[in-house]
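Note that one protein chain is taken out, while the other chains of the complex remain in position.
Let's turn to subunit A:
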Amino acid sequence: MATKRTGAGKSGGRDSSILAKIANHEIANKGRRAACDAVYVSKKLLRSTGKAAWIVGTSFLILVVPLLIQAERDQMLGEIELQQASILGPPPPGALQ
């Protein structure tokens, strides 16, 4: 097989033909195809993971975050009321209600 690869060999002539032989071998072709497939699949996986992460992330932001904020505010309100009740104590019998 005449080699057409111009940049393959460092020293010209016989070395480049051996390198070219290796590079054009059947197994090397298979390896190249497998690498292309792997890159394609991993790109798709990354894209679908990204899409899923976006959907889950925005839905979490809408459904869960306001709930957590409001629940925490309600809990703090309860604590403040408890503190005030314990500091002020029960109102005296003649107090203005």
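The working rule: contacts are C-beta pairs under 8 Å (C-beta built on N, C-alpha and C of every residue); 3 or more make two chains touch, one makes a residue touch a chain; residues count from 1.
One rule holds for everything that comes next: contacts and distances are computed from a predicted model.
The chain that is not shown carries the UniProt protein name "Mitochondrial import receptor subunit TOM40-1", picked from "N-acetyltransferase B complex non catalytic subunit", "Mitochondrial import receptor subunit TOM40-1", "Zinc finger protein 511" or "Trafficking protein particle complex subunit".
Across A:S42, A:S59 or A:Q83, the residue that sits in touch with the chain not pictured is A:S59.
Against the chain not shown here, subunit A presents residues 55, 58-59, 62-64, 66-67, 70-71, 73-74, 77.
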